[in-house]
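Sharing a structure here in structure tokens format.
Apart from one protein chain that is not included, each protein chain of the complex appears where it belongs.
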Amino acid sequence: MKNSHIAIELIDVDKHFGAVHANDKVNLSVKTGTIHGIVGENGAGKSTLMSILYGFYQADSGQIKVFDQDFISTNSRQSIEAGIGMVHQHFMLVENFTVLENVILGSEGGALITESLEKARIELTRLAKEYGLEVELDVAVEELSVGMQQRVEILKGLYKGAKVLILDEPTGVLTPQESDELFRIFEALKKQGVTIILITHKLREIMSITDYVSVMRAGKMVAHRQTSETNPEELAELMIGRKVLLNIVRTEAKSGDPLLIASNLEIHNEQGIKRVSEVSFEARSGEILGIAGVTGNGQGTLLKALAGILPLSKGSIEILGETISPKKSLNPQELRNLGVAHVPEDRQRMGLISDFSASESALLGYQNDKEINQGVWLKRSLVKANCESIMEAFDVRPTNPDLKSSNFSGGNQQKLILAREFERNPQVLIIGQPTRGIDIGAIEFIRKRIIEMRDAGKAIILISVELEEIMSISDRIIVMCDGEITGTVDAANADEATLGMMMANALPSDKQITEAQL
Amino acid sequence: MTRDRRLAWINGLLLPLFNVLTAFLATAVVFLFIGVDPIKATKILIYGALGYDEGLGYTLYYATNFVFTGLAVAVAFHAGLFNIGGEGQAYVGGLGIALVALYINPALSAWILIPLAISGGLLFGALWAIIPAYLQAYRGSHIVITTIMFNFLASALMVYMLVHVLREVGQMSPESRNFPEVVWLPFVHDVFAGFGYNIAKSPLNLSILVALFFSLLVWFFLWHTRWGFAIRATGKSNDAAIYSGINPKKIIVVTMCISGALAGLVGVNELIGVQHRLFLNFNYGYGFGGIAVALMGRNHPVGILIAALLFGILYQGGAELDFELQNVSRDIVVVMQGLVILFCGGLEYLYRPLLIRFLAPIET
Partner (left out) sequence: MNDLLLNLILTLDASFRVCIPLIFASMAGLFAERSGVVDIGLEGKLLMSAFIAASAASVFGSPWIGLIAGMFASCVFAMIHGFASITYKGNQIVSGVAINILASGLTMILTLAWFKKGGITPTLQSDERFLSITLPGVDIIDHIPLIGVIYRELISGHNILVYLAFAIVPLVWWVVYRTRFGLRLRAVGENPKAVDTAGLSVEGLRYKALLIGGILCGIGGAYIAIAHNAQFTKEMTAGQGFIALAALIFGKWHPYKVLAACFLFGFLDALALRLQGVVLPVIGEVPVQLIEAIPYLLTVILLAGFIGKAIPPKASAQPYIKEL
């Protein structure tokens, strides 16, 4: 009955993926009409748990009750019928369909769609108004902003009659201001009796909008709290299992000469769309320059251009004595020879080759080195020895160069990539999302190493969508939005609210100039 | 044995073995369907291929062609490309060989002419692959369709060449004149006779040494040079290749040229090894057979040598079957090829869940 007190109840839900015990006898009770947060580190099992509820996966054992009725879901259809909707981290939208077509997919209400589309239009207009989720119905989804696409996902769930809405890391793609807007929508939904389950690893969000919070760690559900009776420190400790230093202590930067000077860069991505315009900055030796911004605002494109993967349309980059311009580009090989190292954003698709052994992955970018080639012969014994030595230097486990790259954990994969790039003693390091999806132990290790490189006089450009990461290790921060730089601050003077405004390009223009003068 | 080692055994040996056995079983079903006793057929086949000297010679002679085309397909697969154009590349490669054999001064020594002829095969085979390769790399045209088209175009071209250009005046059949003897590759039975051993006559000739040489070369190239590394990296991940300073477009073109060149060597066996003249359809079936051989041999030269031998056995055994049994023709080997490609390629992972569950289960 939809009037019951407990919307969702999970009893001893258990799930294995091969050897990985993703959900270990998890118990959860979500009260109707509340906003219930589920926190945990990456890999704690939150997404898996919710996917079981949504029918995407099936639990190995355990019981689920939805509004006091026993519930078994073998596919999403049953979950949808039971009133459960889910907004995934990566949107489940058909890009070249219109918003309307995306919403009715699977709930067309008839074999011919012309009629269904008209019926849906009326219903959607009503829903959108009721919850403040206005969006243009006849536009192709690929033309909408990310925030708008998220609205479509929420509308989809509501259109199919969701009484329980699960959102998986919804704010990863939003600015702080857009996140606040989303939370206002949550309040509106809550007033109408919709139950919301929010999966996140951001403690700030939990504290600001949830009524209850449950903590997962390594597949187990370890605690339930009423949000008003807990605090971020307690939650962090529950998440990790030990006391955590939320900030890394470090010395002042001793910055020297600029090793990389970017002037008026204009860059188009692989599809030919302009993603970066009029960007200028300097990276100095002995300094970490952090580039902050919400995903998709040009940082990735900038990173690729700095690494020699994308050409410049306008502007120039002076780097270690060479100049890159639209007429003269340097490919990744040439940049490496100059002394530029690149840790890519996507470690599994670009930084490593999953099917290659660790020693072959450790060779990527350096396969033409004189030290390991004798004439035409690529000496595998030397390749292996090289891999062993860098694995030891960076504590990559297991220390087995013959093991397939995909068999290493995320943290160890990233350490291998860093080892490969750092051990060459580069002068300039370009690093993208270094700690995405990695366990805390590895995060601490990696951040320490980056700071060590800084102290050794290297110029480091760090791009991350985690504002917390940028703020904790950068010396200077620039913020990008819509392909432009919207602000520059010294890390010591940075505060999240101002940075958030810069990320949304929402600062009044005189304030922008003031910040840049710092 | 650790689980990793077990998985390596499963993936490297047991899985392909089960796949091949299934292909054989399926062929047995086909035999039954047309009213032939599969056991009897197998006996005739094995006898025909291995039971007597001449048959064995034929088996190895057929296997030589499969080594060339198998290597060709395998090299392309390592770059992530499916080269179905082996038929056409082998055919046109033969033209290159024939042109050297017919028009380069026959007064030169065999030690110069034969390598030159081999180079002609390599060059022309590569040329027939370069256009589809370029179109895939720089214009995104699907290489599978373009190479198939080029197979048909090769047919048309070669018929034209043999009917209108290379045919001797007054001769009826479309073929070239005979190659001068200096450019012939000696038959193995002749070589043995030179040492005093008498073995049965067969088309087996020294091109088998050429095949073994190129197998070794391909192995060294792919796993022990930086260019082989670049090819394999591109095949696994385009992004990682670009990141590593490799130009995937160049790799596509170069790899396909190597692949076409290898396929072009079929003529080294058929033309300067056996028939000593250029004629229609000498390449027939070897290009597609190469696909089966590469898949069965898991794109590794050692596997390819074994698979090529197996297909040589099937071809020669098939000829024996055709001879002995009334309602079976040599096309049964084509059916086998299709089944091998299906089970070793399309249904590659059919047995994997079962094998893993019984032989390398996850310890919980």
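In this document, chain identifiers A and B correspond to the written order of the chains, with residue numbering beginning at 1 in each.
Assume a contact is a pair of C-beta atoms (placed from the backbone, for glycine too) under 8 Å apart; a residue touches a chain by one contact, two chains touch by 3 or more.
As the structure is a computational prediction, the values presented were derived from the model and not from experiment.
Undergrad: Hey, which of B:41, B:67 or B:84 is the one touching the hidden chain?
TA: Touches the omitted chain: B:84.
Undergrad: Touching the absent chain: which residues on chain A qualify?
TA: Output for chain A: 47, 51, 54-57, 75-80, 86, 88-90, 92-97, 101-102, 104-108, 110-114, 116.
Undergrad: To test your reading of the contact rule: which positions on chain B touch the chain that is missing from view?
TA: Output for chain B: 30, 34-35, 82, 84, 131-132, 135, 139-142, 144-146, 148-150, 152-153, 156-157, 159-160, 163-164, 288, 291, 295, 327-329, 331-339, 341-342, 345-350.
Rule of thumb we're sticking to: only the chains that are shown with their structure count from here on.
Undergrad: Could you pull out which chain B residues touch chain A in their complex?
TA: 4, 223-226, 228-230, 232-233, 236-237, 239-240, 242-245, 247, 362-364
Undergrad: Show which residues of chain A lie in contact with chain B when the two form their complex.
TA: Within the complex, chain A contacts chain B at residues 16, 18-19, 307-309, 331-334, 336, 342, 344, 346, 349-356, 360, 363-365, 367-368, 373, 376-378, 380, 403, 407.
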